[in-house]
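The complex appears here without one of its protein chains, the remainder shown in place.
Order as written gives the chain letters A and B; numbering starts at 1 within each chain.
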Amino acid sequence: MGSTLKPRTRSRFRTAAIMMALLLGMAAACATSDDEPAVAEPAATEAEAAPAPADEPADDSDAAPEPTEAPATTAPDEPAEPSGEPVRIGILFSNSGPAGIFGQPTANIAEFIEEDINAAGGINGRPVETFLADDATDPAVGRQAMEQLIESDGVDVVLGTHSSATREAAKPLAEDAGVLYIYAALYEGGECSPVMFNTGEVPSQQLAPVIPWMMDETGGSKWFLLGNDYVWPRRSFELARQYIEAAGGEVVGEEYVPLGTQDFSSVAQQIAGSGADLIFPALVGGDAIAFETQAVDFGIGQDAIPRLANIYEENVLGVMGPAVTAGMRVTLGYFKEVDNPANNAFVARYFEQFGADAPPHMTFSSHIYDAALLYAAAANAAGTTDTAAVAAALEGLSLSTPTGDISITGSRHLAQPIYVAEIQSDGSQLIVQSFPAVEPDETCSP
Amino acid sequence: MDALTLELLNGLSLFATLAIVALGLGIVFGLMGIINLAHGEFVMIGAYVAYVTHANGLSHWLSLPLAAVVLFVLGACIEVGLIRRIHRRPEVTILATFGLSICLRQAVELIFTKDFRGVPNPVPGATRAFGVLFPTYRYVLIGIAVVVVVVTLLAFTRSRFGLTVRAIVADRDLADASGVRTGIAYFCAFGIGAATAGIAGALVAPLGAIEPQAGLAYLPGAFLVVIVGGFNRLWGVIAGALVVAAVQTGVIHFYDAVWAQIAALALAVLMLQLRRVPVEGATA
Partner (left out) sequence: MRFEAHGLRSGYGSVPVLHGVSFCVSEGEIVALVGRNGAGKTTLVKTMIGLLRATGGQLRLDGADITRVPPSRRVRAGMRAAFQERSLFSQLSVGDNLRLSGHTVAEHGRVLATFGESLAGREAQRAGTLSGGEQKMLAAASALASTAPILLMDEPTEGLQPSNVELLGDALAAARQEGRGVLLVEQHLALALRLADRFIVLEKGEIVDAGAAGETGLANRLSGRLAL
């Protein structure tokens, strides 16, 4: 009897073991969504040669002027080594799921945020520490991640680079807790909350100066607008239509496809039949790659109809390949090719620290870095990390960062440079036009 | 007239893609009664085989048989290591294959990172036929997909091997006692299902992005085809792909892609209502 039992019991155990293994696998998958505190080094003993944020307020009233062990920085005064309880900076970002591809540069830049702010004396003499939380590109997870940052990690500020859906899900938690929330991702605009600042590019910035420039540059005037079906492309196209018409052009087609679209054959034919001589594709990730690679074979590649893109980034462009992308123009608030001494040094340091084949620094990580510097500057100016005081100090604050000159507007958005890059025949990006200090067309008075 | 020809060709290429992507899902579900939520990952891994083939400077066409072999081995291992132990309990297979899909995505991400990858089109450009220009690669895709689907279905419905698999599904004990090598047949069936998914992945690779999450996009379409085509008829994969492609292409033509997606989902709901999904795993 005992021996009869054996094989069945064993196989049941085996099944259970496999299920456990799978659950562990799932747990491991989910674990990446929990926070991975970046290595905390409150004392910045390894400050790099990159320039410290230049516009740091000089009077750190709390910081005792003490000689520092840090190697020389280019800052005029050696700042004091920060000490005491760290200021906790939460970073809510997408490190898995569809937008997870943008995660690594942000995780890398979190190290720079600690290094650079601490090297410049920290915040009110205290070191900063970053806490990362992954929203897995899922608003529900994003809400939990925000809860973790606020409740468990006890952060003083949250810097966010993630979807608008996650922002909407997570914002109420920041509002209830009175935690400052700087949303640094490019987005559709319109956000306004007492705890929020929005420092990413909004469509009015990316488009208002660039659309007329594009028409001048190419001689085209008949636009086809093709976007994924959600709020950001729709808002972008709404504004694009205004700027196109104001510049004497016309919109000959406006199409939306669901996220995750794999077949663009019908859309390609609509474009071919529309008589368009310019295409504005607001497509993300795999959809962009599928559209552009398929479009070439339908005879509507960049050669035939020039593109102005507002999200195509390096990874996506690299997959399409120079044969497909050469000549495309992309409008964004930052490219690693931005040519100024501060940025050149910053980018060199990035690849030195994270490896030559690291996922490149790009507009999302750049805006998170700038948001951290803005926060540090405002908190230093306010002499506290109190949300209301820092928010007051943020309004009107100007800084010069590797991105260029930026300043917080009265609408709690960011006046910032806008760059147009043209893809070269070797696939590299060349900045062909820059518009300094472009004001966002936003209103907000919370 | 030309516009109509083009739409027909578009519909045909969509049909071929849907059919070959759904084929393995239909085989595994129709024959073995297993709802394989990791099917999309099999397609995704097939696309990565195409990427690796390209990265090693080999011809894209070589990636089709390579993907078939790689996925056959992977599928067979999964059958032996996992499915075989739980295939009598459909609810457990759903959970297990869901977990498997996550493991496969994570494994691919560990090896290849999250970055998008791509494979250049081996036959760029368009071919003039039927009075219109249509991308050459899509003609190739239609041809290969149709051949793979038809040959596979013939193998399962007409051959001794297919009969064996159906017998195992119908009554495993009786099949055992009839001298059928049930273990080998099951693992071949699952392996072949996975192999067709691999071919599908390699075949569509030059048309889009390759990334660890890509499988998630293939699964709903494949399920839609299987639902519309019928759960327990292998040839239903062809019928299902035909209906779904016709509806999608038609709606995109007259409305837009967003409505096409809604129409496809409505179609699935309608078919489920009409068909009344069998509670037990379906059999041939």
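We take it that contacts are C-beta pairs under 8 Å (C-beta built on N, C-alpha and C of every residue); 3 or more make two chains touch, one makes a residue touch a chain.
Here the structure is a predicted model, which is why all the values come from computation and not from measurement.
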Contact partner of the left-out chain, one of B:L64, B:L141 or B:A175: B:A175
Chain not shown, touching residues in chain B: 160, 163-164, 166-167, 170-171, 173-182, 283-284
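Criterion: only the chains that are shown with their structure count from here on.
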Length of the line joining the C-alpha centres of chain A and chain B, rounded to whole Å: 35
Touch list for chain A against partner chain B, complex: 11, 14-15, 18-19, 22-23, 25-26, 28-29, 96-98, 100-101, 103-104, 229, 255-258, 260-263, 265-267, 269, 273, 285-286, 288-290, 293-294, 296-299, 315-316, 318-321, 323, 359
Complex interface listing, chain B residues touching chain A: 3, 6-7, 9-10, 13-14, 17, 81-82, 85-86, 92, 95-96, 99-100, 102-103, 105-106, 113-118, 120-121, 124-126, 133, 135-138, 204, 206-211, 213-214, 216-218, 249, 252-253, 256-258, 261
